[in-house]
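Notes follow once the structure below has been shown.
Heads up, one of the protein chains got dropped from this complex, but the rest are sitting where they should.
Moving on to subunit A:
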């Protein structure tokens, strides 16, 4: 599946760090994400219900954490990149209003026929430095001339 964004790394080598990617969540964002994914779980839009389950406020959806991690990859990888694999694990919660910060690095680069492939490791934290979701991605670019 191809993905596009504004920039492309000039050259990719193992050890390269992704620039930190930040996204501030909001109750409106959580509502719209639940709506478009048809997710009626009250924990994402009903603060009183979320508190009844022991959470401080409405929770950022598992899948939205994945989207934030992937947004960081797409913003870094550029318009020519193709996403081959991606994954994440939800380890800690975030609530509406939290800022999510994604950092990461290139862990391996290999040349394949007509393309260059990179494996990335990713970490998502909230603004308090608490880990929310580690992840990984594999992206490929067409080989240069």
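To be clear about the criterion, contacts are C-beta pairs under 8 Å (C-beta built on N, C-alpha and C of every residue); 3 or more make two chains touch, one makes a residue touch a chain; residues count from 1.
We adopt the following convention: contacts and distances are computed from a predicted model.
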Exercise for review: Given the options "RNA polymerase sigma factor SigK", "Butirosin biosynthesis protein H N-terminal domain-containing protein", "Permease of ABC sugar transporter" or "FAS1-like dehydratase domain-containing protein", say which is the protein name UniProt records for the missing chain.
Suggested key: "FAS1-like dehydratase domain-containing protein"
Revision key, fill the gap. Contact with the hidden chain, among A:27, A:62 or A:103, goes to A:62
Point to revise | Where the missing chain touches subunit A, by residue | key: 1-6, 23, 29, 32-33, 35-43, 46, 49, 53, 61-64, 66-68, 70-71, 74-75, 82-90, 133
